[in-house]
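Sharing a structure below in C-alpha cells format, with a few things to ask.
Subset of chains shown; positions unchanged.
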Amino acid sequence: MELLNTLGVTIDMAVEAHELLRGEAGIEIPGVKVIKDKKENYEITKVEILNEQGAAHLQKPIGNYVTIDAPVLRSQNRTAQKEIMLALANILKTMLTINDERPILIVGLGNWHATPDALGPKVVDNIFVTRHLFNLKHEALSKGFKNVAAISPGVLGITGIETVEIVQGIVEKINPSFVIAVDALAAANVERICSSIQIADTGINPGSGIGNQRPGLNREVLGIPVIAIGCPTVVNAAIIAKNTLEMFLDKFSSSKQFYQFLKARQAGIITLVREVLEPFTNNLTVTPKEIDFLLLNLAKVIAGGITMAVHENVQPENVEIYLN
Amino acid sequence: MELLNTLGVTIDMAVEAHELLRGEAGIEIPGVKVIKDKKENYEITKVEILNEQGAAHLQKPIGNYVTIDAPVLRSQNRTAQKEIMLALANILKTMLTINDERPILIVGLGNWHATPDALGPKVVDNIFVTRHLFNLKHEALSKGFKNVAAISPGVLGITGIETVEIVQGIVEKINPSFVIAVDALAAANVERICSSIQIADTGINPGSGIGNQRPGLNREVLGIPVIAIGCPTVVNAAIIAKNTLEMFLDKFSSSKQFYQFLKARQAGIITLVREVLEPFTNNLTVTPKEIDFLLLNLAKVIAGGITMAVHENVQPENVEIYLN
C-alpha cells in the first residue's frame, strides 16, 4: 500500500485497503473489525474502523464500510440482481434515520460524458423524485412515500465549480436530513470491477473517486450525515503494472534473495511503472469494453436499493415501476 | 393582452408586450421608450421601461430589454449568423461590468430532455469554462481571459428542487460578480420562433419561461446583477387559437356590429379556446418540426456571443475554436 501511495494511487474501498494491509502484514490490523457474511449469490463484508489507530492504518475515517461482493452483477441474471438490490436496501436502512419534516438529497457524482464515471448521474436518472410533489401536497402521493430530491452536479472540468461547493449550496437551501452520494470508484483488484458495492456512513472523503482532487462530501463539510454508495468501475492502470510485477516476482523468483534485491529497489519499480504509463502517469484507468452494459444494470440495482430503503411503499414486487 | 392573461398566457418578450399593447391602444405607452435600429440581416429593438407606470403596462420590471430579430437565424447562412453573434456580444458588453477578482456564472435554464426547452443547457455545453483553471493558476490562460463557471441546474420535475434554490446556493459559495442566465422563451408570434434573441438587464422574472411557475432569478433574489438571454422556441397553443379567431373576425366580419357582438363575448372565447386545448389547456406548446436543427445554430450563436463579450482574447476570427 505504501508503494501505491507513492504512485499516487488511492485505495477507495475499505475492504481492499484491509485486504492489502493484512496480506502484507499477515496479522490483524489493530482498530479494525471485520465481519463476513456469505450468501449464495453474494458476500457481505463489514469493515468497522473503530478508532484513530484503525483510521491511520486504512487511511479512511472512523466509521462503517459495508461491501457487497456479487460477481452476478456482471451477468444477465436479473433475478439474482434483485437479491442484491434488496441486500443494498437493507444495509441502507440500518444506516439512515428518515425525518418526515425534511427532504432526503440524492447526489450523483461523476462525469456523465465519460462512461465509467457516469454511474452517479445514471443512478440519479432512475431516482423517483418527489420533493416538488410534497411541496404541492400532490394527491398522487399516499403515505409511505418520503420527500426526495436528486441532483447530478457534474464535474469540475465541466462547470468550473467544485462538486462540494454546489452540494453545500443546495444543502443550505433545502435543508435535507441526510445525503446519499453515489459515485464510481477505482478498485485495487480487477475482479471487483462492476461487481461490488460499498456503502459507507462516512461520506465521500478526499482521495476517493476516480478524480483524486475531489474534496470531501461528509458530515464535517455539510453538517448532516452523508451515506456514500460506491461501485468500482475502473482499476488504476498503475495497479495493473504493479500487480504484474509482483505476480511475476512471486512466481518466477524462486530465490528469496532475488526478492530482497527487488524490494530494495522499490524506487526503481515506481520509476518503471511511471515510464510504462507515460505521458499519462496516474491518469490512466482500466475498464472493461462492455462497461456501458454493466453500468445499466448497476444503476438500476443501486437506484432500486435506494428507493426501497427510502419509501416504505416501494417493495421488491413493485420497485421496477419506480425506476425510469 | 388582457384576454391572454385570462387564459394564463404570459408574454415573455418585452417587445411583444409592447407591440400587443400599442396595437390595441393605438397610442404610445407611457413610461416606455422604444428605439429601433435596422440592419441588413437583423433589426434591434430596445424597449426601455422607465418607471413603475411602464412596468405596470408591460407587466415587466423597470429596465432594458434589447431584442435582436433575425430570421436569418433559421437559415443555413452562417456568415450572417456570425453577424448576429457579434451584435449579441456588443449588446452584452454594454450591460456587464467585469470584475477581475470574481467569477462570472453562466446558467443554462430549462429541461435537457425536452428539445424546445433545452436551449439553456445546450448553450452551457458550448461555454468555455475557466474558473478551475484560474484556481490552479493554469499556464494555458494568458491575459485576456476571464474567470467563467457554468451550470445547467435542470428543472423542478427532474431534481425536485427549484432552479433558483440551486443557483442561489451556488452564488453564495462562489460569489460571482454577475450571472448570465440563458432560457427558452414562449413567443406571442409564430414568426419569432428561433429567430429572435432578447437580452434583458432585469434577470428572469416570475411568469417568464416555458414553465410558468419558475420563480425569479434576479438581483433581488441573488444580490448581484442578472442578465437574461432568451430565445423564443415555442408559442403557447392558446395563442394560435386566439390569433385564428381574431384574424377571422378581422377578415370575415365586415360589419362592425358583429365585431362588437363578439367583443362582448370574450368570456365565451376563453371557454372556447380552453375546450380546443383540452385536456392540456395552458400546457400545450407549438414548435417547428426541425426544432433540433434550429437550436443547434442558436446555441452556437448565443454561446459565441457570450464568449466574445466576456473574454477580450476571443474575437470573431477565433471564436469557433472556443465553442465545443
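Letters A and B mark the chains as written, and numbering starts fresh at 1 in each.
In this text, a residue touches a chain if its C-beta (ideal position, glycine included) is under 8 Å from a C-beta of that chain, and two chains touch if they have at least 3 such contacts.
Quick caveat, the model's predicted, so the values are computed rather than measured.
**Student:** Fill in the total copies of the single sequence across the complete complex, 2 being in place.
**Tutor:** Whole-complex copy count for this file comes out at 4.
Assume only the chains that are shown with their structure count from here on.
**Student:** Rounded to the nearest whole Å, what is the centre-to-centre distance of chain A and chain B, using the mean of the C-alpha atoms as each centre?
**Tutor:** Distance between chain centres, rounded to whole Å: 41 Å.
**Student:** Taking the touch rule as given, give the residues of chain B at its contact with chain A in the complex, in rising order.
**Tutor:** The contact residues of chain B facing chain A are 103, 129-133, 148-151, 153-154, 156-161, 165-166, 168-174.
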